[in-house]
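First the structure, which I've put down as structure tokens, then a few questions once you've had a look.
One protein chain omitted, others in place.
Up next is chain A:
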Amino acid sequence: MSALATSVGQLHLTNPIMPASGTFTEDLADVFDLGILGAHVLKTFTAEARTGNPTPRVCDLTGGMMNAIGIPSKGLEHFLTHTLPFWARYDVPLIVSISAHSYDAFARLAAAVSVPGVAAIEANISCPNIEADGRAFAVRADTTGHVVAQLREATDLPLWVKLSPNTGEPVEVAQAAEAAGADALVVANTLLGMAIDIETRQPRLGNVMGGISGPAIKPVALRMTYQAASATRIPVIGCGGITTVADVVEFLIAGATAVQVGTATFQSPTTMQRLLTGLEDWLRAQGIASVNDLRGTVALPHAPAPVPAMLT
């Protein structure tokens, strides 16, 4: 058994490193063999075709970036006839990220992508829920529970639920997702932000506001990973700012079972490749037999703390 092997629920992964949704396509195969990754996580798509937001869609920040890409999508038909057959060439679990603006549409899309070749569904519940005045499902426990329950009914595939850091009740949201039947939590998505060009006084993103990602958000994602892992019994996949082997190890110690790498791949497309060899070397140097031995081993100052209540 390789030191890197792990599993997310029933799903076996050869290693805990996978891309974050929206930062990965087949284009990365230009740079290295995508067969080495623990899983393939695709860009979120919606049932209908969408073009996405106006440009500029990205901007640079100290320690990261902001994006307002806006989920351009070629729709369900294109996914089934083009995207799915392409990924079948790899013997790597395929995780399909979906989104929709209403409970019903979300559940219908989950059912439609529950087809052979898909290993798990990742529900991106950070998009605006039109039935809740445009607030994202993931900002509140009740809307999270409601959408996850409907998704659970719609599919027998493992259901991963991707949480948002833009909530004041992260523990309640994580617990609501677990109670409604999520098999794993992906923690977390981008933090809502804004940047202004002081010369023109215009927002630096065409969509005015956007999602912050990269090293700058790592402490927030790590904190939420710890909260979610402490407060639920389902696997947590850490995501946010992961760039180095030390970052990966930190998320595992905080309680993550696996990690997703996003923005770091934009700065250096070989990041995931390098993390894989680096993690294996680090484990060997430390005399640690398996990545699983790291999970949730954070040494707290006192007896295991109750679920932190600082943000509730």
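The rule is simple: contacts are C-beta pairs under 8 Å (C-beta built on N, C-alpha and C of every residue); 3 or more make two chains touch, one makes a residue touch a chain; residues count from 1.
Definition applied: contacts and distances are computed from a predicted model.
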Taking the list "ABC-type sugar transport system, permease component", "Cytochrome ubiquinol oxidase subunit I", "Dihydroorotate dehydrogenase electron transfer subunit" or "ATP-binding protein", the UniProt entry for the undisplayed chain gives the protein name "Dihydroorotate dehydrogenase electron transfer subunit"
Contact with the hidden chain, among A:Phe32, A:Trp87 or A:Trp282, goes to A:Phe32
Among the options A:Ser164, A:Gln227 or A:Thr243, which residue touches the chain absent from this view? A:Thr243
Residue of A:Gln10, A:Thr51 or A:Thr200 touching the missing chain in the full complex: A:Thr51
If I consider the whole complex, including the chain that's not displayed, which of A:Asn67, A:Asn124, A:Thr144 or A:Thr232 touches that chain? A:Asn67
Extract the touching residues of chain A with respect to the undisplayed chain. 22-25, 27-28, 30-32, 51-52, 55-65, 67, 69, 72, 214-215, 243-244, 264-271, 274
